[in-house]
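Now for subunit A:
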Amino acid sequence: MLTVESLKKSYDDTTRRSSRRSSGQGTRVYAVGGVDFEVHAGELFTLLGPSGCGKTTTLRAVAGLERPTEGRVTLGGTVLFDSAHGINVHANRRGLGMVFQSYAIWPHLSVFKNVSFPLEVMPRAKRPGRKEIQERVEHALDVTELGAYTSRPATKLSGGQQQRLALARALVTRPELMLLDEPLSNLDAKLRETMRFELKRLQRELNLTAIYVTHDQAEALVMSSRIAVMNKGRVEQIGKPREIYTKPATRFVAEFIGTSNFMEAKVVSVSGSEVRVDTAQGRLVARGVEVAPAVGATVLISIRPECVDLSRERRGNVPNEWAGTVLTRAFMGDVVDHIVGVGDLEIHNRSNPNLSIAPGTEVHFSVAPDKVILVPLD
Partner candidate 1 sequence: AVTTSSAGTKANDFYAQIAGLPKDQQVAKAEEVARQEGNTLSLYTSMTSDVATPVTQAFEKKYGIKVNVFRGTSETVLQRTLQEVQAGKAGADALETNFAELMALADNKFLADFNGAALDKVDSTAKFPQWTATRLNVFQPAWNTDLIKPADEPHSWEDLALPKYKGKLTLEISDSDWYANVTKYWLDQGKSQAEVDSLWQGIAANSKVAKGHVTMMQFLSAGQSAMQAMNYTYITDHAIAAGAPVTHLPRSRVSKIPAFPRPNGVAMVKNAQRPASAWLFYHFMLTDGQKELVKLKLTPSTKVPGDKSLQGITLVPFDVEGLIKDAAYWDNKYDALLRSAGKSGK
Partner candidate 2 sequence: MSLTSTTTPTRDDGPASSPGPEPRSRRKGPAHRLLRRIRRPLSLQGLLVGATVIVVGYLALVPLGYLIHDTFLSADGSGVSLDAFARAYGGDAHAGEMMLNSLWFAIGSAALALLLGTVLAYVQVRTDTPFKGLFFAASLVPLIVPGILYTTSWIFLADPTTGLLNSLLFTPLSGSSPLNIYSIWGMIWVQGLHLAPVAFLLMVAAFRAMDPSLEESAAMSGAGRLTVLRRITVPLLRPAMVSSALLMFIQSLESFEVPGLLGLQNGIYVFTSRIYFVLRSYPIDYGAAGAYAIGLLVIAVIGVLLSSWLQRSSRNYQTVGGKAFRPRPVELGRARAFVGAGVILYFLVTVVLPVGVLVYASLLKYYAAPTGETLSQLTLDNYRAVLTQPFALTALKNSLVLGVGAATVVMLLAAIVAWVVLRTKAPGRRILDLLAFTPIVIPGLVLGLALAFVYLRTPLPIYGTLLILLISYCTRYLPYGMRYASSAMAQMSPELEESAAVSGASWFQTFRRVLLPLMSGGILAGWVYILIVSFRELSSTILLYSPGKEVLSVLIWEQFENGQFTTLAALGVCMVTLLVLLVAIAYRLGARFGLQSDSAN
């Protein structure tokens, strides 16, 4: 549905002469430095990446709010932007909905008016009647739990309420493609879950497509059809949540998504999809490796904390079993984290709170061979 091709954006010359297509200048710093992705209809496509990596810039370029330095953006067959042909469809003709990271609530309008605006400015032919507007706005406000504030000035809302207002405004027109820039960042877990649920529901019901920016990885993993992990203005990996999580393509992705225990290791033997490696702390077996490395190569081993199976006693009959000492323990509500020292190495473990081991205790832990992930060393 939406195709973004080699999108680049540099803030260097701030559109002063941007209408002249200046290409390839030496020392430009790109906020977005060549991004390609495709979003399919009905998908919830997530952009994930560290602060400042260019997520907002990408969204804004898709929205038509920022003129990319280079690239091409196509929406369902229509070229929205093409630097090579000087095409640039104005934002209001792209038919998108957007939640701004800064909300961009209109301070002079009431809550209701903020949400009804997109309906009121529709072309006469499509514009719903007054009663329908009323209904749709009220529905959008109910969904975002703002029903009680309908006539309040928008500025007299709390931070989270404002954010929900921004969301309601983007939802009310049910646009084909929605651009959501951290739409839930200021909401508490409960509300976020509700909103997430509503978004998913709407998305499925109306077959909406959305590009979603979030910093919340759990959210990204739960909600997304696919995820693009960005770093420094580039896409590092695009894939289904589980893929991204379990088969990170680069060290960056592995590090960025969730926490992970990293170790460098040397490949000792390879047989089919089973690889044996040597780390400084001991030997590990990995199974289900898709691209087998060469024997003797150095690889990066990544083990997720929740794959570290901690127990007080040595079991013996399991592969990859090591011994260590609990260094710290952190209670996090539904999970508990332990850090286990093995030599100089600190292994991060995440367990069910049932298992709570005091620091200082000697422990054993194992890792299932299919949870030992080999990441290409880049």
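Here is the rule we go by: a contact is a pair of C-beta atoms (placed from the backbone, for glycine too) under 8 Å apart; a residue touches a chain by one contact, two chains touch by 3 or more; residues count from 1.
As a selection rule, all candidates are chains of the complex that A comes from, given by their letters.
Values in this document were obtained by computation on a predicted structure and should not be read as measured data.
Only one entry among 1 or 2 touches subunit A in this complex, and that entry is 2. By the touch criterion stated above, subunit A contacts candidate 2 in their complex at residues 14-16, 18-19, 63-65, 67, 88, 90-92, 95-98, 100, 102, 104-108, 117-118, 121-122, 153-155, 166, 169-170, 173, 179.
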